[in-house]
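As structure tokens, the structure follows; a few thoughts come after it.
Only one protein chain is missing from this complex, and each of the others stays in its spot.
Naming follows writing order (A, B and C), and every chain is counted from residue 1.
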């Protein structure tokens, strides 16, 4: 019996609670459903989709680092068409909010993907990935360039009325500038952060441990950086933020919300504890009860500085 | 009995081995000397000095994070004058190379400090800190701005013939651009990296755990990021690099050298194991013997990509 | 698939650096098949971050056995577990060996810790199959014959059995089995699997190999564990489509 209202509103997007599973860390939902009750989550964000299927990068794609991991999956995905035909039917059954993440190598491709997916009813929002560090085209060439992020937001906005979220790169000096441009061009929210560029080298073979040379760093190691980015945006730009980066448990989730995140996404932790999302929802519940918080959204950005 | 030549040359600076203790993590050498034989090290970099003494930030100044720590010391230091009078005499006794790190809030102050310290014989090189994330003036306002880094390098270069190293901020999209400007303006080398901006919030009080709100993230958590920055510079700019960030042991040190670092600095690890530097020198020795490397500098930038 | 907190029942050293861990894990024990694996959280803290994958070595009622080498920090921590400790295990994962086909002799080829999955396979083989185990190692101290039968041995240094790799030895002795229908089950370092793959494809012998790859999740959500398909125009996932593959299916 719960008296805490965990619901969150972001643009036209209603979430029953703020806990989302992050893009690229849940596939299209089917495997993780064996371990967790997805209907208890705020929603899931699909693996990044591109217009055509992508094979992804050759192995080795991942390596563990202190309290973190590097990945260079290279946006391996089934493509928009197969996604609609084969993955949507399962997603329909889930009783949770579906956010579709899109990655592309040109502005036109972003627009094209959004157009096609826009007609799929159960997709309730788009998260535009302009910040993948692991592909040659698109990715950070867009994500670290203010102008490109503005153009992409503007063009995608023009083809959908669904909630539009832009997923920002942390590999920049002033992330708030990027949030500002998203707001100005009509985006509904930003997600922060995608992974940090990192690498690791085998000292015996002298080869990068990841075939792609660099990868994206995720996990608890990056939490302080992610939190600082969320706080920076919150203090400078009036736009809803979805906080991501190193969240392992409900305490981390609350920390992001206090720093300014309206909702949060969990990525790496799903690999270790696929039930983490549900446990976080429960932990938030208990925290709110302890602190006599009736409406969770009241804590968003409630830092005392 | 060693047959490995660990010596390293950076500009006019000769180091008997590549292991340096990083600025801000050894004070002025006296405390750590109780735990380690400093004569076995390549050298030490002093705590950042400013023209006048600085009190530093109020507590709390540090907090532990997963495989890392945040600090916001705020460049607490005795100032150039007291340094020369009270700290130099001890440093003279150490039989190791002394690199003087300078932090300032204006270009003039950088120049002034360098001028004064330039006359001190035992100071063999300057490391210019343009990248402290924890002070309001100077710091990242300089470090994240290409133009400022260029001006500072140029002006400081004009007043000293000693080896000039610029310590770069990792909080930028393309660190190689900064290395390029340092090279173009006559700098001898770059150090990479200083800390990443991060924060942590107490979920019960909703206050930042660090009084300064944000701090600088150091330790093993940042190693993959630091390595990627070193590699980026090495691949794009022909300038010696001093690698820093999360080095805990000789393996990490070798990893940085393979990625392109001519020398390395260790920071956070000194707090945990003040003898780490000497252990790293010994570990490098054994590695070289195992791999039949006669001259350590041969491995610098020897990555196989 | 389950996530089970499994109590350590025993842990022993088999040969230097190789351990056998027995845990009480009834749910997973009731389902897991030879060649499948589990993804194990070696500590109670968030460090090391990722789980570690280990093949199922043996099932004994409600108990699972894992056989492992100390390789880095994760396996070092695992090796220091004591009786009564609880370990968080995710499994069963992946596709195991197919061993109920129409062949007469099961030939097992194991290099080093590649021996791990075979006690359970040997135990599970239909009673009408003959078994021959080829076990290779660096030196006689590394030969792990736990749970094996009918053994031929090779060592790199010749300190026990044939001097050379286990695949070389098998190739020499293959004549023996030539007239029978055989099925090969192999696990070990990549060069050995590669040599074997070449040989078995050339001779058109059925051969299943258990492969390895760095993994984050172990159950198909991270896309971290690709292996080239035979044509080289796409990937399988080692954790979901493998770790056991028909040797004809993949490029090593």
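By definition in this document, a residue touches a chain if its C-beta (ideal position, glycine included) is under 8 Å from a C-beta of that chain, and two chains touch if they have at least 3 such contacts.
Owing to the predicted nature of the structure, the values given are computational and were not obtained by experimental measurement.
The hidden chain makes contact, of the residues A:66, A:224 or A:267, with A:66.
Residue B:69 is the one among B:69, B:91, B:189 or B:299 that touches the chain not shown. Only one of C:30, C:45, C:139 or C:181 touches the absent chain when the whole complex is considered: C:45.
Along subunit A, the points of touch with the absent chain fall at residues 66-67. Along subunit C, the points of touch with the absent chain fall at residues 45, 47, 73, 77.
By the touch criterion stated above, the residues of subunit B touching the omitted chain are 24-27, 31-32, 34-35, 47, 55-56, 58-64, 66-69, 71, 73, 76, 219-220, 248, 268, 270-275.
Just so it is clear, only the chains that are shown with their structure count from here on.
Taking each chain's centre as the average of its CA atoms, subunit B and subunit C sit 46 Å apart. Each of residues 46-47 in subunit C touches at least two other chains. Under the contact definition stated at the top, the residues of subunit A that touch 2 or more other chains are 66-68, 219-220.
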